[in-house]
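Here the structure is laid out as C-alpha cells; the discussion comes afterwards.
With one protein chain removed, the remaining protein chains of the complex are shown where they sit.
In order of appearance the chains are A and B, and numbering begins at 1 in each one.
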C-alpha cells in the first residue's frame, strides 16, 4: 500500500515535470531532465543536507526507471497538457503530501544527531515542494511556490508535517500519525485550490 | 561579542532577503524562502562541499528561528524597502565580512584533508556571497555579484580573506587576524560603494 502510494507520488511529480517541460517547448532531454528534477530534486536535497547515503533514487533504482518511462511516453502523447489538466490536481496533492510526510519522518529519525520538530518540518517542506521550485528555476521562471498568485502549497505541507510530528510526539502509532498528516495535507491543499486561499502579495 | 555579530550577520542577510522578495511581489512563503536562501545558502553550500555535519542552521537552530521571525515581521511592515534602503549598507557589509571570514576559517581548519589558503579563500567568498547569488537566481535575475553594474562585493571578501589567512599563517593571534580581515572587508566594501569602484564590463 505504502509502496503503491510512493509510486503514485513519483508518477504525479513526473507528469507535472512533463507538463512544465512541454510548456517551455523543450525536447525529450528537457522532459526527462525536468521530470527528474521535479520528482527527485526535493528528496535529493534532503538526502544531501542530512548526509544520507546512498540517495533514495540510487538505492531504489526502479523509481528512476519509472520516471524515465513516464517522461518518454509523456513526450509523445499529443495534447497531453489539455487532457491532464483537470486530472492532475489530486495526484499532485497526494504527491506533495506523501513526499512531505516521508521527508519529515526521515529527518526526525536521523540518528547521527538530534533534529528538532521544527527542523524536521522544514525538511518535510523541502522534500515535498523544492523539486518543483528547482524545476521552475531551471525553466527560468520565478518559483510559483513563492508567488502570491497561487493558492497555498508549501503551507499545506508545513501544517501537515506538524500534525504528523505532534501526533508522533504524543505517542500515537506511527501509521496513524503518518496517515493523519497525509490526509491533512491533501484536504488542506484541495480546499486551498477550491476556495483560492492564499497570502496577499507584499507591497514593495 | 562574536555571537552577537553572527546574529547581526543573519539579521542583515535576512533583511536583504525580505527586500529582494518584496521587490518580486512574493508572498509570505517567498519572503521566508528567499530570506532563508540569502542568509543560509552560502554557509550550507560550504558545509555540503566540505562534508561538515550537521549543517550550522541545524546545529544552531536559533538562527533559523531568528530568521523566520525577521521574515514574518518584515513581510508586514508597510514601506519597509524605502525605510531600510539607506540603513542597510553597513549591516550588509558587516554580514559579508563576518560570513566570509568565518567561512575561510572553517575551511582552513578542516582536519580531514589539507585545504590550501587559496581554496580557503574561495570558501570564504562562497560563504559570504553565494547566498545572495542563489537568491538572485531563484528570483530569476542575473546575479548582481557577476555584473559590472555593481561595485566590488566578492572582491572585498576575497581580499579580506587573504588578509586573515596570511596574518594567521604569519603566526598572528587568531582573534587579531580575524578582526583585521573583518575590518578590511567592511572598509573595502564601504569605500567601493562610496567611490563606485568596479570592474569594467567585458566586451562581447
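Everything below uses one rule, namely that contacts are C-beta pairs under 8 Å (C-beta built on N, C-alpha and C of every residue); 3 or more make two chains touch, one makes a residue touch a chain.
These numbers come from a predicted model, not from an experiment.
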Out of A:30, A:143 or A:181, which residue would touch the omitted chain in the full complex? A:30
Touching the missing chain, which residues of subunit B? 48-49, 51, 112-113, 115-116, 118-119, 122, 133, 137, 140-143, 145-148, 153-155, 198-204
Interface residues of subunit A (partner: the chain not displayed): 21-31, 33-34, 44, 48, 51, 53-55, 58-59, 61, 64-65, 75-76, 78-79, 81, 137-140
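Quick note on the criterion: only the chains that are shown with their structure count from here on.
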Nearest 5 degrees, what's the C-alpha rotation angle taking subunit A to subunit B? 120
